[in-house]
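Worksheet: the structure to be examined is printed underneath.
Only a portion of the chains appears, each positioned as in the full assembly.
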Amino acid sequence: MQQIFNEIKIKTKGQGLYDFTNQTTSWLNKQKINNGILNINILHTSASLVIQENADPDVLYDLKNFFDKLAPMDNKLYKHTTEGKDDMPAHIKSALTNNQISLSIKDKELLLGTWQGLYLFEHRLESHTRTLIHHYIGD
Amino acid sequence: MQQIFNEIKIKTKGQGLYDFTNQTTSWLNKQKINNGILNINILHTSASLVIQENADPDVLYDLKNFFDKLAPMDNKLYKHTTEGKDDMPAHIKSALTNNQISLSIKDKELLLGTWQGLYLFEHRLESHTRTLIHHYIGD
């Protein structure tokens, strides 16, 4: 059994979905691995992870728009307002999606569907540098 | 350490929750395993995975109904409409639930609660054949 850790930094420029599939697979391709699990964690509670369609950019637009309507940036709705009108909605959107994803690797290949991409979902209005842990466990 | 992969196909007949607990446990029972993790991934972004109550079918009805109201099949709400009125809501419902679940196996037994079942949540109106990866890692 071997384990490999890698910290990936992603710079975001406000709300939206950022595709990091290539960063993950290009890192994996450099490792001497065969079969195992890749556990990806985002170390924040105002940005999250989703696996989504990688074909039509309109899907990403509609996703962002849906979550904005579901958890509006309106201070009157929340007690937690000290960090800005976008912060509490960001925590809610994070709870509704994922902080963590476990993916399988078989014969050196990440098992994703044809139309699946890995996305960081930034929920804050300002630019941020987000930290993602990549942890491989396998042989 | 051993790892075993298995691809399961599930045929769906429109929207709803499909219990695949028996498919998972009957496959596990045929393997020579003891303790480990079972990582289940669905390779689609318009169907998803949930662990839900396996007792009252009304729970499954209400779940489907809740998500339909939350993300209505109304083309006026979305930019991504080329794949049908049910496609963008399907991506949203997928983002709100899970693409992936990691379960624990102890002494050959899948650790689920008494009332927990494994469900594929189909979000499209038409019939589909859905692919689920079962990946066991353990001893």
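Going by the order they are written in, the chains are A and B; count residues from 1 in each one.
The definition used in the following text is that a contact is a pair of C-beta atoms (placed from the backbone, for glycine too) under 8 Å apart; a residue touches a chain by one contact, two chains touch by 3 or more.
For clarity, every value in this text was computed on a predicted model and none was experimentally measured.
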item: Oligomeric copy total, full assembly; chains in place: 2; value: 3
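The rule we apply is simple: only the chains that are shown with their structure count from here on.
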item: Chain centre separation (chain A, chain B; CA means) in Å; value: 20
item: For the chain A and chain B complex, residues of the former touching the latter; value: 1, 35-37, 50-53, 56, 58-59, 61-63, 66, 70, 96-98, 101-104, 106, 111-116, 137-139
item: Partner chain A, residues of chain B touching it in the complex; value: 1, 3, 5, 37, 39, 41-46, 70-71, 77-80, 82, 88, 91-92, 94-96, 98-100, 102, 131, 133, 135, 137
